[in-house]
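Below is a slice of the complex: some chains, not all, each in place.
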Amino acid sequence: MRTVRSTAIVGIVLGSDSDLPIMKSAAELLDEWNVPYELTVASAHRTPHRAIQYAATAKQRGLQILIAAAGGAAHLPGVMAALTPLPVIGVPIKTSKLDGLDSLLSIAQMPDGIPVATVAINSAKNAALLACRILGIFQPRIASKMEKYRAHLKKSVESKAKRLDLEGYKKYLKRLS
Amino acid sequence: MRTVRSTAIVGIVLGSDSDLPIMKSAAELLDEWNVPYELTVASAHRTPHRAIQYAATAKQRGLQILIAAAGGAAHLPGVMAALTPLPVIGVPIKTSKLDGLDSLLSIAQMPDGIPVATVAINSAKNAALLACRILGIFQPRIASKMEKYRAHLKKSVESKAKRLDLEGYKKYLKRLS
């Protein structure tokens, strides 16, 4: 499987390859749903020109949504949003210092004019799901995946509830651990 | 001008009509760009059934994106996202107590499975712009508005820079005040 594809409609950009263990959940979901995407590393600080170029050419290369992940003074999502008219989803990565509060504020608190669609700290999966909600507006196939996914979420909770009811919480907990 | 329209593709929902002075910027931008929208009040706490029904029927009524604004323990965007497969944009409203930090965390920190596209505290304009970026993926008219808007942002800053250069900062400041 190649991660950068000419047919990609979602571009996932990591500020650092150390974000990959977190961000792989986004890739996995897009893989599973057959949403063509590409995944690369481009730091707003260490490779600004690469990040700039990536964002500035994203639309003409056929991308429809960007997902950008970064931690600390997390500028990647905002800088990309400044250089593309596409929607940019920002994933604040938890750092070892301020618990991700710095990442969250650096991504969410964008000034008027340039929005970033911020998801929860480390929530790579929600970034992919948000991308799919967006794509689902005009791609019935993805909208239908989303309906199935939501039904699956529901069933999963319901079957847990049923099991918890049958077993009682003590047995349930023992099985969990 | 009617605020609820059968042709609306964006639904703006306020947790309280006291959010309107902030959220009007979203409506104004959509008005200006001729993006059909509807605007209503539906509290997750005071009218849960209304909020639930609104979200649950949003897609079948032809809406493509929801924008939900709320403050404090701000549950409206998350609850709506739980009930629709559409993308939901959340606007954390600044409260008089914790400066909007409570609103931001209540909206951004959604669990895996149900994303909310969070924008900055009070950033109604960015919510509308994010909606337009999303619509622009498949509506060239809106994409083209976005390009013009971004060009306008750029020109506006550049003309300020030019004026600042010509006048010097002292004269510029005097004129501002």
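Should a chain be cited, it is by its letter among A and B, assigned in written order, with residues numbered from 1 in that chain.
In this section, a contact is a pair of C-beta atoms (placed from the backbone, for glycine too) under 8 Å apart; a residue touches a chain by one contact, two chains touch by 3 or more.
This one's a predicted model, so the numbers in the text were calculated from it and none came from an experiment.
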Which total copy number does the whole complex reach if 2 copies are given here?
8
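Keep in mind that, in the parts below, only the chains that are shown with their structure count from here on.
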Any idea how many Å lie between the Cα centroids of chain A and chain B?
20
Under the touch definition given earlier, write down the residues of chain A that touch chain B in their complex.
64-65, 85-89, 104, 108-121, 123, 125-127, 129-130, 133-134, 136-138, 143, 146-147, 150, 153
